[in-house]
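Omission of a single protein chain aside, the complex is shown with its protein chains in their original locations.
In this document, chain identifiers A, B and C correspond to the written order of the chains, with residue numbering beginning at 1 in each.
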Amino acid sequence: MPDVVSEIRRPLIGGNKSYGEVTREVCAPLDRKSSAAWWTTLSAALAMLVLGVVAVTYELRTGIGTWGLNNTVGWAFDITNFVFWIGIGHAGTLISAILFLFNQKWRTSVNRSAEAMTLFAVMCAGIFPVIHMGRPWLAHWVIPYPNARGPLWVNFRSPLVWDMFAIGTYFIVSFTFWYVGLIPDLATIRDRATSKIKKALAGFFSFGWDGSNRTWQRYETIYLLLAGLATPLVVSVHTIVSWDFATSLIPGWHTTIFPPYFVAGAVFSGFAMVLTLMLIVRRVLHFEDYITLHHIGAMSKIIIATGGIVALAYATEFFVALYSGNEYERFTFVNRALGPYGWAYWTMVGCNIGVPQLLWLKKIRSNVAAVFVISLLINVGMWFERFVIITISLSRDYLPASWASYSPTTIEIATLIGSFGLFFTLFLLFSRFLPMIAIGEVKGILRYGRSNGKEAGK
Amino acid sequence: MNNRVLGIFLGAGLLLCLTIFLTSYANNVRLPGNNEGYEPVQPIAYSHRLHAGELQLACLHCHSDAGRSRNAGIPTMQTCMDCHKFVTAPILDIRAEDRRAAEAKEKPKRIVSAELHKLYAAMGLDDQLRPEPGAVPRAVGWIRVHELPDFVYFNHGAHVSAGAECQTCHGAIETMERVRQVSDLSMGWCVNCHRGSNATGVQGRAVAAPTDCSGCHF
Amino acid sequence: MNHDHHTGRDSGPAMGFNRRSFLKAAGFTLAGVMVAGCERQKVDKAIPFLVKPEEVIPGTSTWYASTCGGCTAGCGILIKNRDGRPIKIEGNPEHPLSGGGLCATGQAMVLSLYDSHRLQKPALRGKPALWDEIDRAVTGQLEKTRREGKTVRILTSSAPGPTALAAVAKFLTAFPGAKHIRYDPLSASAIADAHQQCYGRRFIPHYRFDRSGVIASFDADFLGTWLSPVEFTRAYRSGRPIDGMTPSMSHHVQIESRMSLSGSNADRRLVARPDEQYRLLLRLTALVDREAGRTPAVPDPGPDPRHEDEMRRLAALLNTARGNSLVVCGANHLPSQLLTAYLNHTLQNTGATVDLDAPSYCRTGSDAAVAELMAELDSGGVGMLIVWDANPAYDWPGDGAFAGSMKKAGMSVICASHEDETSHEATVVLPKAHPMEEWDDAEPVSGIVSVRQPAITPFGDTRSLTDCLHRWTGDTISDLEAIKNWWRAAFFPRRNTAADSFDTFWNDAVYRGFVRVNPAPAPLKPFNTSSLGPCGESGPRGGELVLEFYPTVALLDGRHAHNPWLQELPDPVTKIVWDNYASVSPATAAGNGLHRGDIVHVGLDGASLELPVVIQRGQADGTVAVALGYGKMGTDRFSSVGPEWFEGVRTVEPGELVGKNAGPAREFRDGYLANWRTVREFRGTGSARRLAATQEYDSLRMPAGLAPPDEERRPIIQETTLSAYLASRSAGSFPKPEIHTIWPDEYRFPHHRWAMAIDLSACTGCSACVVGCQAENNIPVVGKDEVYRNREMAWLRIDRYYSGEDGDLSVAYQPMLCQHCEHAPCETVCPVLATVHSDEGLNQQVYNRCVGTRYCSNNCPYKIRRFNWFDYSHGDDMQRLVLNPDVVVRERGIMEKCSFCVQRIQEVKIRAKEGRRPISDGEVKTACEQSCPAQAIVFGDLRDPESRISKMQSGPRMYRVLEETGTAPSIAYMTLVRNRGEEGGADA
Partner (left out) sequence: MSRRLLVATFGDERDILGATRRARESGYSILDVFTPFAVHGLDAAAGLRPSRLPWICFALGLTGAISKLWYQIWTSATSWPVNVGGKPLNSVPAFVPVTFEIMVLFAAVGTVLAFLIVSRLRPGRKPAVIYDRTTDDRFALVLVQDDAGFDADVVRTLLEPFGLLEMSERIEDPPERSPRGSFLIRPVFVALSAAGLIIFAVLTYLTPRDFTEPNLLILPGMVNSVPYDPFSADKNFPDGKTLRAPVSGTIARGFYPIDSSKSEEEATTVRADFGKLSADRQREIDELAAGVYSTFCQPCHGTSGAGDGLIPQHGYPPPPALTAENALKLEDGRMFNIITFGRGNMPSLGHRISREDRWLVIRHVRQLQHTASGGSGP
């Protein structure tokens, strides 16, 4: 039967699915045997992960000296990776919470995997503040617990303590949010599972969900509450991360525009990463009907918008430096662009300002391959943005006598690769063992843009 | 088996273990790093109870550097010999020997107690306190009881001259046959004493006990 | 002997996979910690004294006055003994020559004491032997020599003191024809010979820089390595009092080819190749004579257009400052030294700034005598050669020349501290005691006699020179008795104190470390002008390159090459560690297409050197400067210094030595060990070597193209000229920044408020403070690779900035250490309160609380925080004896930094508490302040308005670095004032 399509609103989900089809199709990756492609990708990801584990073990055993850091440049790859991953994570929360609040129905196709991405990115991010410590076995000292030392507390004025609370809260809340959304889907899996183990596991983790209307009502309430809480949370998290730098007095770090700049950058990079992942997932798991060109277009537009904010931030930084009349500040920015690390700066500008402009063209927006490449480049650019801010600013600060250069060691590069390995490993496992798309939510919008809902039930 | 019974059984077992653990080792269990209660066997069974308790020797009589040095110091072997070149055994034993000798109408023999024998041996002396041919005097290697981590700087002199009693930290040493660590020597324990002393003073005098980090850590 | 310099702590090799490091790796998981992380605490023995001496109170320091043995300058030292072993050396504030300061080398001597590579036992023909066997062999050979009518020769450095010299003299009388030859590798032979010719007696005068208003130095690095640098630095500084009611400064003109420490401090610096300097000296002499209305005593070579103006100015200045000026010359070149002596004579400086009556005995060597000795050796007429504290096989010209000659002696007896180039070839090798292990005495300047008392019993089976010579002539007398006997005979009669008995005289001398006696009468002939004679040396050698040799402030002639503190001490000028190199001017480098680190081949007549190039601004074009003292045998031991990991590079490759030995490449010319020689070939080899320096960027001027307009120069160092300063005491000051803060100031510092002031005008950059700090604070040696990676650990570094053009380069030194900011940016960012402020104004770093985020260091605008990137080793079990027990040794992953020597503050506070008295001003001295020969550093309590620090911090020259950032540092710097000369105008 030909689908009746609204003049104004096109359906969010293609293919004229029935509820049952949605269930079947979304659960399909869980039901079938893992494909060779999945195994190959997982092996690659695991290999990267193992490399990272080896590198981190070596570093923990031998000392931070196995990184290329020095007395002047105390942070480089470690915190760059940390901020990068945290930034990646933000798109997930944004998609699930902010778009929810703004009633953007198209989010339902991507929010589950975006939230999962958040969790995995935060895990990757969370590793770095711990392993970057000289004595990570004492990392628990950052937590203000009662102790036999006086008691001696922590310094609540330190942005690192704020970070600890922010990242911790962010992870817990994101996980909660993600898990709450997963409960009805786990119940679906439970009810259609054929294998006993699967049924038992899904049964255990679905908390006894039965689709009761009363529960759905409360569920909707807390989902809204969580979205309302997660939205300021995500802004606060990256604001706090930016305060790591903004509250310091290193030229290039000490800037008031960092919070919005970092949040925009995080959203920008996060959406790029969501795009990267979604385009792969769409292709590999055959979710073309769920993740449509409309989704890609919408995300591309967000990228253009946030990319614009980021470009504005870059310009503002230079203006602030110029206008400040502070010679250290001015030098720092000239040095960024023209100094020995200029190549990093121009990589950043090229990838973050230049490349996204291509998305203005509808033709490119609807070209999956082009969008994929652009999303990858943006990720590269955003990694360099953090590298530029952190490393270049540190390498030439106040006293010329203490200027120093930095270059990464094998261990640092391996650690970065390892974090990608961890991320992809987790994501692949997720794609195999949990529904990538929020089944319940997609069903809720299945009738969106269609005049007649009767067919949906058939 | 009935579920409930099994459950109760398991729970009770756990409780029992805990109770046994807590009661039998309540005084024995220390968290790692805390050496409270450490009471090593010393090479010579020197009795603080006898010397500091019964004979009322001041702590500084032997640990004479405690008032002027970081370390209270282990008394030198010569310090022991200062007295024990005359006193070779407990006074009651000597008196008993004197009585025996008086009864037997002979010269009283020199009695050397087992522990003092070890002292003389270390000094390279025989029991008549004559140098043993070929013996090299070697200081006794006592076992250290109270030891702070290296990252803590503790100065005995500062505390003694501020009027702190030795017993405040070391406990009633004058009642101990064998020295035992009675305080946990934790940072909180130190700091709280400092705070208290600053508030109340020590022996009626105001003190300025540091509560800054660099009072102890550098 | 333990050849593994780099063993870790007791738990095994620091970098190996041991249990602890595994635990740290596993330390993440609680279970990992619980199960595997537990180890049983050590059972510690406590072993007391058998009989306690009165002066050793375990846990406290005892101080012994003594004399430094680091070089022959004989500075007075106080040895800090802890539990009966020395742990630090400081200057003796009462000493008339050195005052309280002490150079880097002297302070590092304490580490050499605990060097497990030192020779411990005598050896006969390569095999360990007992002293009896040695004595038998030596006396047998002596007897044989006497029988065969051959001669006995004793070769020593200038180190032997009066008693040892007396013993030598006595020994020589027993062997007719025997001679004592003194040899200084850093020779001042020409100075002594010049005075021989002028005054009829061979001596080096005692130069008095404190009395000199105008100083003209021809290549004499008197602040760095020349004769007695600590004394000269102190004197130089006291000749430049600019804070008093009447500010005055001596005017220092340095004529030199390479950038020396003295040159970098000079008010005016003339760059001239070493071969041009004699001409300039001639010209100056002629000008001075003419100015004084005399016919020049020497032929006038005519003006050199490049330097003529300066020469005329200098001549005029010298003439105005008659009796108040000083000309010194570092060249080991007789005609130059004759001219110098003449100039001082004609300027009436003798008796004023040049003390001839109480001459210096610090370098008494004669180069010609050594050459003569070699000839005698070659002729086979020497039956017995005794070499004491000299290593001619290492530093005498000609590769293997001395060793070859030495083999022709009937027997060679070498006393050396380490197995070295000379002892390697000797029949008998005697272990030399460390200067802190034996009784000795010294008389660096006539009339100032000092005692060297041992601070510990010798580790090795050693004997002093005196003891050996006594025994070989059938005497047995202890060193102490020998010294006392000699003093009773020689010095007690010359006493100028009221000491009535020799015992009092002696005890006072030992207690104080020195005694002043009346100088030995030394009749001089009137100045013999005719001695100036024909002035042989030809003029400059045109386009040819010349190679100049110089000693570094750390290793000197190489006697300290085994000391890792000194190997890792950055050169004050180049800031390079662990290497010597061929330093050339930028133009010379460009002309040869060379870049920093390129290895060059320096071809000479009969020798060659291959060294990496360093491009040194301010050096004369056409000169190559190479440091002596490197490439010493045994320095391959340092291959294991520093952390081992897979990307790490060894400090030296196994079998490779630290640097290259330039000694044999020197030239014995016209009877002297020349400072320079002509280069035949100079070319790059195509290979390169990485040089580790502690400073990457050299200037306050921003790199070209990166500086915003009008902001090319960073306002880090305030400097001005004397004339501007006299006009306004605040000349050169940066505008005072306005500081805005939103926080109320609620901290009052109830007891003390510690602060420091550093006078940039006084600091010479000598780096004594750097080693002082290292010794006091248990700072590890990290190795070349770590320095290369900018991970040096020194808590106190000396920043060196160039300014001006290459032709007229100014250098500024700025000691940079933790500023103990009142609003410390590091403190705010530490998550765990590991760095917080004390109520005495200290920025505390609590090592055991530190988790190592490095955030504090990132946020420090001064970048003075140091991180333990690895578990840095403190050497073997023996070397650990040097560690200060009051300062914890930091494990890896911990941030550390200057603590204002809080352990010294605490000690003084506790002493004061015990004595129930307040702390007086100056009682607390930080290690850097204590060590500074120029007294550039002042530490004290700002709460005491009368303290020196309070006065200095309120003075007009005071400024704080980066004050505009609002950090409120506790350290104030004082404007650098240069006396550019009246016509000099304002500087760049």
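Observations
The rule we apply is simple: a residue touches a chain if its C-beta (ideal position, glycine included) is under 8 Å from a C-beta of that chain, and two chains touch if they have at least 3 such contacts.
The structure presented is a predicted model; accordingly, all values stated were derived computationally and were not measured.
Of the candidate positions C:Ala316, C:Ile456, C:Ile477 or C:Ala490, contact with the unshown chain belongs to C:Ile456. Only one of A:Leu30, A:Val130 or A:Val180 touches the chain withheld from this view, namely A:Val180.
Take chain C: the residues that touch the chain left off the picture are 9-10, 20, 23-24, 27, 33-35, 37-49, 51-56, 58-59, 62-65, 78, 81-85, 439, 453-457, 459, 480, 503, 507, 510-511, 743-747, 778, 821-828, 830, 833, 836-839, 847-848, 874, 877-878, 880-881, 883-885, 887-891, 916, 968. Against the chain not shown here, chain A presents residues 18-20, 23, 135, 137, 144, 150-157, 161-162, 165-166, 168-169, 172-173, 176-177, 180, 183-184, 187-188, 190-192, 203-222, 225-226, 229-230, 232-233, 236, 239-240, 243, 439-441, 443-444, 447, 453-454, 456-458. In the full complex, chain B makes contact with the omitted chain through residues 2-8, 10-11, 13-14, 17, 21, 25, 28-30, 32-35, 37-41, 55-58, 60-61, 64, 68, 71, 73-74, 76, 78-79, 82-83, 86-89, 91, 94, 138-139, 141, 144, 149-151, 180, 191.
To be clear about the criterion, only the chains that are shown with their structure count from here on.
Chain A and chain C have centres, each the mean of its CA atoms, that are 57 Å apart. In chain A, 152 are the positions where the chain touches two or more neighbouring chains simultaneously. With touch defined as above, chain B holds no residue shared between interfaces to two or more other chains.
Contact residues of chain B toward chain C in the complex are 32, 35, 40, 65, 67-71, 73-79, 123, 137-144, 147, 149-153, 155-158, 161-162, 208, 212-215, 217-218. Note for the complex: chain B touches chain A at residues 184, 186-189, 191-192. Taken together, the chain A residues at the contact with chain C in this complex read 57, 60-66, 68-75, 129-130, 132-139, 141-142, 152-155, 157-161, 164, 244, 247-250, 327, 330-331, 334-335, 338-339, 394, 397-405, 409-411.
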